[in-house]
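Every protein chain except one is present and positioned as in the full complex.
This part shows chain A:
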Amino acid sequence: MAKNQGELTAVLVGKKKEQRRLERKAAAKNGVWQNIVLGSLIPAILILIWELLSRVGFFPSYQLPAPTVILEKIVEMARDGSLFGHIGITTYRVFVGFILGTIAAVVLGALVGFYQKVEQLFDPMIQAFRSIPSLAWVPLFILWMGIGEPSKITMIAVGVFFPVYLNIVSGIFSVDRKLIEVGKMYGLNSFQLVRRIILPASLPSFLVGMRSGLGLGWMFVVAAELMGASQGLGFLLVFGQNMAQPETIIASIILFAIIGKLSDWVLKKIELRSLHWQDRVVK
């Protein structure tokens, strides 16, 4: 009997839990909707005003076309398929450059972080290179690698490298010595210390580095494509300028904003997933 009762309460508790879970889910959903509505309120009003002012001719259409014209331009490019070519090639460049830059930064950053000798050898040089504005490399890279993909991707990789590198090194340096002592007390060797304590402890700052690196990657792809490209969103900017088509320029800017934001969102998701243990203020 007692057992049955226990089961019954277990079922009841389970039901309650389920209900609470559903409620929480619904509340979260409401919250998301509210965020979306609140966040898009002001942009929507601004776009509306812009559209009206364009219609009445306050903005000359050869300088600032109406939002609907820009949208039409995007739809038109999507229809003839050129849009996906531009987006694809630009995303590809950023992606490959980002991966290469991050790998280089992880390898060098880890070595500098773990071995004092390597730090003494490399860090001053890397810091010196960092103070060169990265865009200054462009002419040299074009001279070395031509106008094709390699120079552009190298450019982006260089841009991504520095924030990731700096954050990894500072992440490793700031790992709590007290936690390392815990590891030592359990007889972990250097490799295990790295894998089980130093890496997880420096993960937050690594992810911060990746996000700012990605931001720089998008910045550098514009620079690289402005210098010379036959396809890509950056190319659309130059093309729009040469053809006196402001709608092409603005369409390209908007697309940059959208995919830049999307890629950052992906990284942010990864960050939330892997850093859920952090004790931070939840808004």
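Keep this in mind: contacts are C-beta pairs under 8 Å (C-beta built on N, C-alpha and C of every residue); 3 or more make two chains touch, one makes a residue touch a chain; residues count from 1.
Everything that follows uses one rule, which is that contacts and distances are computed from a predicted model.
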> Name the absent chain by its UniProt protein name; which of "Sulfonate transport system ATP-binding protein", "Cbb3-type cytochrome c oxidase subunit 3", "Oxidoreductase" or "NADH dehydrogenase subunit L" is it?
Replying inline: "Sulfonate transport system ATP-binding protein"
> For the full complex, which residue in A:Lys25, A:Arg55, A:Lys184 or A:Lys269 touches the chain that was left out?
Replying inline: A:Lys184
> In terms of residues, what is the contact footprint of the unshown chain on chain A?
Replying inline: 178-179, 181-182, 184-187, 196-197, 200-201, 203, 276-279
